[in-house]
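Here's the structure, in structure tokens; my notes come after.
Removed from the display is one protein chain of the complex; every other protein chain stays in position.
This part shows chain A:
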Amino acid sequence: MADLAARNESPEILFWVGCAGAFDDRYKRVTRAFVRILEHVGTKYAVLGLEESCTGDPAKRAGNEFLFQMQAMTNITTLNGYGIKKIVTACPHCFNTIKNEYPALGGDYEVIHHSTYLQQLINEGKVGVTGGESFKGRRITFHDSCYLGRANNIYEAPRDVLAALDADLVEMKRSRANGLCCGAGGAQMWKEPEPGKKDINIERTEEALATLSGAAEALANLGGVETETSAPGPHDLQGSIIAVSCPFCMTMMSDGVKNKEQESRVQVFDLAELVASAEGINA
């Protein structure tokens, strides 16, 4: 961004990478996939690079309002300094915080989650989702991120993106407004869970696997801790996908799939990766 500003240019969008997008090895691949899409469609974009800092979301949800506001005001100063108007981010936590909580502190921007942005690109025909990997016939289930769905009422954009892939979409019993959290929000990502009977991401992964294998209906007590995915469904899990649109969900669902020893058959992908693959431009 500094380079663009030095040349007196301004970008169409600022891509807010987020800490996970910048540092987490798995989510860096999502960042790169999204950047390739931006390059592919010729969007004039910029990133803050070293000038970006944590939005403060985990601090605020953990109750550290002081630290949150320090982060927020620092970021707002940077963003306002560059005259940023429109921000796109692949992290629902950054999205929610900048969109909803920065305005009270002097940061007013048009903030778009990448699922909505990808949906727009597909609708405008800029991305054809053809020419690359075909998803025809592959089973995909979408795990709603709380901070995209319930927090901001975005349920359809990620589904529209997936629908464009021509895959075999299956919905989990708990989806959209009834979706089950991956277990990482509210700063849970950085601590061990409280003692209980099961970890939340395991519960959610079991539900996803049961849905993908078609065993969900056969499972009697889906929704409680008694759920087990031992009952095989009619579908082979091989090649099926759990689609996510949040770095936290990515980590939690990937860990869950590993825990269930299904990583050779079931993969967890972000929407941006799926679109880039279908377009044949993935890194």
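Methods note: a contact is a pair of C-beta atoms (placed from the backbone, for glycine too) under 8 Å apart; a residue touches a chain by one contact, two chains touch by 3 or more; residues count from 1.
Throughout what follows, contacts and distances are computed from a predicted model.
Comparing "Ferredoxin", "Fe-S oxidoreductase", "Sugar ABC transporter permease" or "Radical SAM superfamily protein" against the UniProt entry of the hidden chain yields the protein name "Fe-S oxidoreductase". Residue-wise, the contact with the chain that is not shown comes from A:35, picked out of A:13, A:35 or A:244.
Residues of chain A in touch with the missing chain: 1, 3-4, 17, 19, 21-24, 28, 31-32, 35-36, 39, 45-47, 49-50, 52-54, 56, 58-67, 69-71, 73-74, 77, 96, 99-101, 104-105, 146-147, 150-153, 177-181, 183-200, 203-204, 223-225, 283.
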